[in-house]
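Let me give you the structure first, and then I'll get to my questions.
Removed: one protein chain of the complex. Kept in place: all other protein chains.
And now, subunit A:
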Amino acid sequence: MSYELVGITVLWTFLFGYLIVASVDFGAGFFSYYSVITGHENKVHSIIQRYLSPVWEVTNVFLIFFVVGLVGFFPDSAYYYGTALLIPGSLVTVLLALRGAYYAYNTYGSSKEDNKIYMAIYGATGLLIPAALSTILAISEGGIITEVNNKVHLNWGSFFSNPYTWSVIILALVSVLYISAMFLTYYADKAGDRAAFEVLRGYALWWSGPTILACVFAFFQINRQNPEHFSNMLGIAWVFILSLICYLVAVYLVWKRRNLGWTFILVMLQFGFAWYGYGHSHLPYILYKQVSIHESFTNETMAVALITVFIAGLFVLIPSLIILLRLFLFDAKYVRGSSPKKG
């Protein structure tokens, strides 16, 4: 495997990590708020808080890691995306900032439980951020960022009038809610909290339908936006079929209330197959026809250094993540809420 392929695979994997953990986080914020305003609060709220509190900061790092890695491995992408995405990028930053800060304020700083305003900010940004971030996928298909006389522009007209833009936004919204509900169903089951489990299972089943519809819709919109990419995707159609099978089995298991640990693994596989299939067929371009992984790759010394550091970093990162998961996800006492919450 060439260095540039290693680089993009590493980055794509981290973006996938972000997709999963951030979806859980964003969706949980929304459900948490939704449960407060609909009165399901006492059933699901505490279980959501118990999961989110120790991990919210880690979620943020996944995104930073991807952005830094992308401009590190492929400096040209900083030039094109950076110039064109000033406004949407800044808006996402502001939303992320509000979300992170108010989450901490609510969890650690608020004297009374669950400040409604903080929670509303938290819930709303949970849907706005994935919507905004997902549009970059639409932009990466080409035709929206143009370069005239050495000046990079984002063509807002073709950005908003593009059905593909809207299809990825819809896909992002529903899949965030779906992934999150699936995870929380599993978490509630693990905690042995039947009431929360039933509510969350309802959410998971409810959002499974729109998710698959949005997937299919987005799939065919790629054909209109970028036929070359679409035909690449058809070439590896089996990946997407596997994804569909994982989806069907996962929904079936939740329906039957069985093997919930496997369910969430299947959800990850479902998105994993689709994600890597999409990414693989997008290559060699990071931005269609403008930034390819071959031409805009960093120098070889830096690539070797980055990959070395990455491997060394994993030796520290993976055990640390395992400790985190063991303490808060797989520790029955903590999950049930019988160990002390915070200092």
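Points worth noting:
Just so we're on the same page, a residue touches a chain if its C-beta (ideal position, glycine included) is under 8 Å from a C-beta of that chain, and two chains touch if they have at least 3 such contacts; residues count from 1.
The definition used in the following text is that contacts and distances are computed from a predicted model.
Within the choices "Protocatechuate 3,4-dioxygenase beta chain", "Cytochrome ubiquinol oxidase subunit I", "Protein translocase subunit SecD" or "NADH-quinone oxidoreductase subunit J", the name that UniProt assigns to the complex's undisplayed chain is "Cytochrome ubiquinol oxidase subunit I". For the options A:Ala195, A:Leu213 or A:Val309, the residue in contact with the chain missing from this view is A:Val309. As for the chain not pictured, it touches subunit A at residues 53-58, 60-61, 63-65, 67-69, 71-73, 75-76, 78-83, 85-87, 89-94, 96-98, 100-105, 108-111, 151-152, 298-299, 301-302, 305-306, 309-310, 313, 316-317, 320-321, 323-324, 327-328, 334, 339-343.
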